[in-house]
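Removed: one protein chain of the complex. Kept in place: all other protein chains.
For chain A:
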Amino acid sequence: MTYDHLRQLLVLSLLFCIQTASIVQGAQDLERKASMLLREEPENPKCFAEGRKDFTCFWEEDEETTGSVDQYSFTYTYQNENSSKCPLRALHTADGKRLYVCHLNRTQMFVQMDIQVHRQGLLIHNRSLLIELVFLLNPPANVTVSNNGEQGQLRVSWVPPPLKYMDDSMMYEVSYAPADSQTEQVEVVRASSELILRGLQPGTQYSVRVRVKLDGISYNGYWSAWSDPVLTNTLPADLDPLIVSLSLIISLILIVLSLTVLLSHRSFLIKKIWPAIPNPESKFQGLFTVYGGDFQEWLGQTNGGLWLTPVFFYPEESPSPLEVLSELSLSPSLPSPQEEEGGLDEEKRLGQVDSALMGQWRGMPHDQWLMDQLQTLHRQPAPCSQSSLLESQDAYVTLNANNHSGDEHLDDILEETAPLEVLFASMRNVSSESHSDMGSLQQSSGSGRLSSESSFEYPNHTWPPKGHGYTYMVVADSGVSMDYSPMSSSRVDDIGKVVIYANEYKNEIPAHRRPLLTSIKAMFKSGDFGCSSFLSCLIQMNPEY
């Protein structure tokens, strides 16, 4: 007996607890909805339907001014029907207010309902409504948010409120926002219980919630409360293959362009980065490649080419002074130097070093070149063969060892010297006083080692004064006179100064009494004459210098 009693007691208590719990829960729901309706609905009493069959109305009163529940009466009347009363109950809210609630379990929809609230016989509230137009549903349940495998997308699904006949009349609002952001976006969904959110940020956590309302065509109502937010992470960002491929292509194009620019300006860049060391190789053909830089050998093997090679140093030789004769005014009666008297050196320092030739020669300053020549001449005791003064008026000295005709070597001579022929031809027309005695080594057959090609030109008037007791050379140009007179070699007692002008040789040879000699083709080969340069021969002819 006691055991049975206990069991019954236990069951009853359980039922009681469950009921209490449901009542408490219902009360909490009611309080929440009531508070929401109190905000939204202006009319009194506030009424709402939660399903197809239930209906709740309430109104609010202050605790101070209210009476007891019995004082109030809630009367409702359907159209074309008799009125009915609704039992009221009172609820105490948190903020000191009292709610009077009427609840109906059976309703009629699609028909007008008139509500009247009386307090102690006095009408305090009056309202006419249709029940299907005041729905206030519970929020959607089981809101699930999941990744559907796409970037920046989330799939939201929920369970609609369990109302028969009303599934296709429901309208949903989905609110989503990043979890840490306050700005939220809202999407409206009709007659469907799932939605795909697009355009979301990858790799972020989103908070999603849903609420429901009837669409207002057949049924209507208020927006439900928001469902509890659901947090979900979107897929992390992955490389868009299009972006990756485009960036690769662009970088390849840039690399190709830069390479093209670099290669096209390769020589310029190399010059800038590795500047070329000046190399005199081109001026000395074969010096570095064949003779390995040995200048002596190279000199010995070359023709001397077109150029007088002024660079020939014998460091052991000390420079010897060179007497430079001054400009002399020679009379035409000066005896022409005989060839046979010539102790002239074949090396033809006979030839006057013309400034023009100097200019043609390698940019060496005229004076320095002469000094160098003097030095070299002094160093090398070249056996200078006898040479006679030139007798021919039209002869000019070409110093070379090839035994070619001087005329032939004219071709090798620079063009500036070409008009010398004309010059010499005009010499004949020069006045006698300025006529120069030209001796041609060619004609000095007795000159021994004289090169027949050697020809020396000098102006007549530059005949040096008598009295010279040494072999000297008359070097004459436009303003310089030098006498190459072997016969006066024994009587040289003074040294004339040879003024050598560092004038530029110009092709305009004045036809007046200027000395004819303007240039000397100093083409010689050192081998024949035993001296390597013009000035070396020049110096050797005056050994005392």
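Assume contacts are C-beta pairs under 8 Å (C-beta built on N, C-alpha and C of every residue); 3 or more make two chains touch, one makes a residue touch a chain; residues count from 1.
Note that contacts and distances are computed from a predicted model.
Participant: What does the UniProt entry say the missing chain is called, choosing from "CHM Rab escort protein", "Serine/threonine-protein phosphatase with EF-hands", "WD repeat containing, antisense to TP73" or "Erythropoietin"?
Facilitator: According to UniProt, the chain not displayed is called "Erythropoietin".
Participant: Just one of A:39, A:106 or A:272 touches the chain that is missing; which is it?
Facilitator: A:106
Participant: Tell me which residue among A:116, A:218, A:233 or A:320 touches the hidden chain in the full complex.
Facilitator: A:218
Participant: For chain A, enumerate the residues touching the unshown chain of the complex.
Facilitator: Touch with the absent chain occurs at residues 52-53, 78-80, 106-112, 130, 132, 165, 168, 217-218.
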